[in-house]
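Taken from a larger complex, these chains appear in their original positions, while the remainder are omitted.
Read from first to last, the chains carry the letters A, B and C; within each, the first residue is number 1.
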Amino acid sequence: MSNTSNKSEIAKDGVSLRYEQGLAKLTEIDGQAGHKVIDSLAGICPDLARYVIEYPFGDIYQREGLDLKTRELITVAALTALGNCQPQLNVHIHGALNVGCTREEIVEAILQMSVYAGFPAALNGMFVAKEVFAEVTTN
Amino acid sequence: MSNTSNKSEIAKDGVSLRYEQGLAKLTEIDGQAGHKVIDSLAGICPDLARYVIEYPFGDIYQREGLDLKTRELITVAALTALGNCQPQLNVHIHGALNVGCTREEIVEAILQMSVYAGFPAALNGMFVAKEVFAEVTTN
Amino acid sequence: MSNTSNKSEIAKDGVSLRYEQGLAKLTEIDGQAGHKVIDSLAGICPDLARYVIEYPFGDIYQREGLDLKTRELITVAALTALGNCQPQLNVHIHGALNVGCTREEIVEAILQMSVYAGFPAALNGMFVAKEVFAEVTTN
């Protein structure tokens, strides 16, 4: 879908096209880990779940200009640099693997953050990757 | 150069191979903007300049696993997310263009940060890109 | 508009209702300062401008649960705490005044950040407020 299209059309079931496309993209990238996040918001703020599906996945991740692999590596790097989003970093390292990034590419993106955000940020990001790779190996 | 090689060998002039390779890589990616940073440190901390050449450029940017375009997009995204490294973001947007990233790719990487670091971070990163593209156009 | 409504309907001119309502809300809160930001993105990333109008102003600021005065004070406080969004803090201090916050309320919100983000963050936020109040006084 091009970036300039108007996504106001209502899809089936009265759900917006943004929501529907977002849900499909969330499943494509984050699989089970992403749906867990959505479900965990049901009892506290279902609207946040809806916005997560609509904006990041319905608007941003649909865009052309960067392929999904690059988008996921960029997200993994940024979350590592920020240093306080470890649950999301876990989800996105899974996501990066799901869209075809290799473990080496993910490790390199995290390692590079030692330059821009310091060694603690890179170490802590690397430990999340270690966790994710172990989860994937045992499944 | 593979990631596992030992770069302790002394190149010509008594300068380490890390330094020499780093300087070459800095020139390849950041051209003039990078050398300006190095020079600006001469009167205050030449060792910081040396470490910048040796670690980011002599060690990290030499590594295999990610190509230079991806490395630069990752850096642009991370610096946008961090929000307080605008001078370095300027240098690296120039760097991204130098290694072959398109303006569209750079804009997409910055825009994506609206999800992970918020709209202010994305806006401020976008204004730096606007500045850089104007500088490039007039030169 | 309630929080649970579906805003997929297309308003006149093919523009989504989210965009139209967002633009009206942006004008109501940020007046000229907000439109300046939108215009400044025209040559670099008009989609970011569109998303700013659609998500913060078309989705979030339309919501019930908190009145606009409280929403603006919360934003002023958060931007002060973050410490690296001074352009947006300037816009939102103007916004807080526009929706009826007093200067005293704005100053108190910024001052309180000395506890949670430290004295530098509070000082730097206070200097932005000083700037804004001077701009408002001369106009």
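Everything below uses one rule, namely that a residue touches a chain if its C-beta (ideal position, glycine included) is under 8 Å from a C-beta of that chain, and two chains touch if they have at least 3 such contacts.
Predicted, not measured: the structure shown is a model, and the values here were computed from it.
A.B. asks: Assuming all chains share one sequence, and 3 are in place here, what does the full complex add up to?
C.D. replies: Whole-complex copy count, per this file: 6.
Rule of thumb we're sticking to: only the chains that are shown with their structure count from here on.
A.B. asks: Could you work out how far the Cα centre of subunit A sits from that of subunit C, in whole Å?
C.D. replies: That gives a centre separation of 27 Å.
A.B. asks: Hey, how far is the Cα centre of subunit A from the one of subunit B, in Å?
C.D. replies: Each chain's C-alpha centroid was found; their separation is 25 Å.
A.B. asks: Please report how many Å separate the Cα centroid of subunit B from that of subunit C, as a whole number.
C.D. replies: Taking the mean C-alpha position of each chain, the two centres sit 32 Å apart.
A.B. asks: Enumerate the residues of subunit C that touch no fewer than two other chains.
C.D. replies: Each of 47, 51, 55 in subunit C touches at least two other chains.
A.B. asks: Touching residues of subunit A toward subunit C in the complex: what are they?
C.D. replies: Those residues of subunit A that touch subunit C are 3-4, 6-10, 14-18, 47, 51, 55, 59, 63.
A.B. asks: What does subunit C use to touch subunit B in their complex?
C.D. replies: 37, 40-41, 43-45, 47-48, 51-52, 55-56, 79, 82-85, 87-88
A.B. asks: Which residues of subunit A touch subunit B once you look at their complex with the stated criterion?
C.D. replies: 55-56, 60, 63, 65-66, 70-71, 73-75, 77-82, 85, 88, 104-105, 107-109, 111-117
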